[in-house]
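One structure follows; several queries about it will come next.
Every protein chain of the complex appears in place save one, which is left out.
Letters A and B mark the chains as written, and numbering starts fresh at 1 in each.
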Amino acid sequence: MRSRQRAGRAPLGLRLAAAAGLLYLHVPMFFILLYAFTTDDKSYQFPPPGLTLHWFGVAWERQDIWNALFLSLRVAVASTAMAIVLGTLAAAALYRARFFGREAITLLIILPIALPGIVTGISLRAAINLADIPFSFWTIVVGHATFCIVVAYNNVLARLRRTSGSIIEASMDLGADGFQTFRYVVLPNIATALLAGGMLAFALSFDEVIVTTFTAGQQSTLPIWMLTELVRPRQRPVTNVVAVFVIAVTLVPILLAYYLTRGTESTAGAGK
Amino acid sequence: MRPAVSFAQVSRHFGDVRAVDEVSFEVRDGEFFAMLGPSGSGKTTCLRLIAGFEEPDAGDVALHGQSVLGVPPYDRRVNTVFQDYALFPHMSVLDNVGYGLMVRGVPKAVRHRRAAEMLELVALGGLGGRRPAALSGGQRQRVALARALITEPEVLLLDEPLGALDLKLRQQMQTELKALQRQVGITFVYVTHDQEEALGMSDRLAVFNQGRVEQVGTPEEIYERPATAFVAGFVGASNIVDAAAAERLIGRRLAFSLRPERIRIGGPADGAGDGEHRVAGTVASVQYHGASTRIEVALDGALTLVVDRPNDLRGEVRPEPGARVRLSWPAAAMQPLDGGAG
Partner (left out) sequence: MSIAASDLALGGGPRQGVGRRLSTFLYRHGGLFTLILIAPPLAWLGIVYLGSLLALLAQSFFSFDDFSGQVIYEFTLRSYVELLTNRANLDIILRTVSMAAAVTLGAALIGFPIAYMMARHAAGRVKAVFYLAVMLPLWSSYLVRVYAWKLILAKEGIVSWAFAEARLGWLLDGVLALPVIGGPSLSVSYLGMFLVFTYIWLPFMILPTQAALERVPKGLIEASADLGARPFTTFRTVILPLAFPGLVAGSIFTFSLTLGDYIIPYIIGSSRFFIGQAVYIQQGTAGNIPLAAAFSVVPIVIMAIYLTIARRLGAFDAL
């Protein structure tokens, strides 16, 4: 009954303030949903003059949306894969090993999300310019993978730290060499962390816009498509339909990642 | 026969800490060998040096006469029962026990049969399908044992295996472990900080202190003839008398230790036989310990001796603090100590 004691009754003022804060965090998203059904496509009139499913059909027919969606998916898959490999290697090397420059490497991994996105973006742009590299699918992926590494790294490192170090020793003790130990003991134990890290990296990449605007050139990912629509709206509710879709696509991996790593470790500390 | 394990001038340092400092000892084939010492005394590091998780900075570790320097743990015929058991959380109990066979490519049917047999041996038959998390501490302990024994190692290393269990279970497991060792005939090297455990279970034991081995011997040798003041004080209770005090007490400049239960206590008028030392003093405190009573006696001349008296002497009056008493002990009960004691 320890939890009962701990959850002692909070003062009314505190509860109201917390409730108001949570409403502030969540209510705005309902308007995205609401405006996907409005009949008004010239302004953001509230209350909507009427409700319709018309825009879902319109969005379905728009080839530019499909193109942007497929580009975003391909980018997210590629950068997630690279981030998982690189982040896991980094976590494995830095877990328990103590060597000169360890702190500096940790800082280097965190830097791409610690510095404002625009710094990462303009840096990559500067490098792309200097090296005279044409914009391509891969210039986007390189940018995304760079800031996704830390997500995979954090998840795997947290899991490695939580996993008893002696099970690796136990495995080698019982006759398994390094590769067998990795396959039979390490991998099964970090699998869900890898998956969670991958999910979060995917969500992060799928809706990234700041770095992408610098590395995409003329290509349009789904967030870039949305940004263009926000600045120069054409059929406003169509943007809402896409936004609803983006929420759904990112919500699933985030929730999955949460359930995969439920427990003591925090996946959120990584941030964006 | 070659010793199962031998350490020759082995040192292992972590930074400035000399975890193991020029240690030499041998473990005979087939014996139950305990490594006893307080935490941080180097006993666990020695165990890890045998297992191959650590490599010595100097000296040589050999298994059956063959140096194992640079041999990884998986190529040593030595298995370990870890302090936290280190069971694989993602595998069933049966797969845990069969792991050593699996990585050696033993077919599934064979290793499952063998694992089931091992579980029977440790009295866990029928629990093979469970996950380690669904077992009690004592059961996990047995699974760890079965897993370590299935590949028939030449030496089994046990790192404080009973430390996490409660007293009753610990005593039961001590008996079972000892019986198991006789049954399988494998050399056991057993790390513990519990001197009762070490004395009760082992054929021989090494007492560790600050990265060094203080003494190696049978439990009787260690208890009856402690070589150093540390051993005398750490293994059982002891009165440690340094050279200067000994000169005043028995007239010889010789540091010695004296077990409290070897001292007899009597009233001031009691006589004593020949070849016995006799002193007089005042009772300073009396502590009732159940099976025995511990009495601290302040001798005339600043020294205090601790005396254990069994409580089976009916009708005898227990001395009260402040009472004058006469103490006596046989000369043979005094164990001379190496070096500057106390």
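Here is the rule we use: a contact is a pair of C-beta atoms (placed from the backbone, for glycine too) under 8 Å apart; a residue touches a chain by one contact, two chains touch by 3 or more.
Everything numeric in this text was worked out from a predicted model, so none of it was measured.
In the complete complex, the hidden chain is touched by one of A:Ala90, A:Ile140, A:Leu157 or A:Ala216, namely A:Ala90. Considering the full assembly, A:Leu204 is the residue among A:Ile140, A:Leu204, A:Val238 or A:Leu260 that touches the omitted chain. Across A:Leu73, A:Val186 or A:Leu227, the single residue that touches the chain missing here is A:Leu227.
When the omitted chain is restored, the residue from B:Pro3, B:Gly40, B:Gly59 or B:Pro72 that touches it is B:Pro72. Chain B meets the missing chain through residues 70, 72, 74-75, 101, 103-107, 110-111, 114, 117-118, 121, 149, 151-152, 183-185. For chain A, the residues in touch with the chain missing from this view are 3-4, 6-11, 14-15, 17-18, 20-22, 24-26, 28-29, 31-32, 35, 43-47, 85-87, 89-90, 92-94, 97, 99, 105, 108-109, 111-112, 114-120, 122-127, 129-130, 142, 145-146, 149, 153, 175, 177-180, 200, 203-204, 206-207, 209-210, 213-214, 223, 226-227, 230-231, 239, 243, 246-247, 250-251, 254-255, 258, 262, 266-269, 271-272.
Rule of thumb we're sticking to: only the chains that are shown with their structure count from here on.
Distance between chain centres (mean CA atoms), chain A to chain B: 54 Å.
Residue ranges on chain A touching chain B, taken from their complex, read 164, 166-167, 169-177, 180, 184-185, 188-189.
Residues 51-53, 72-74, 78-80, 82-84, 86-90, 99-100, 102-104, 147-148, 151 of chain B are the ones touching chain A in the complex.
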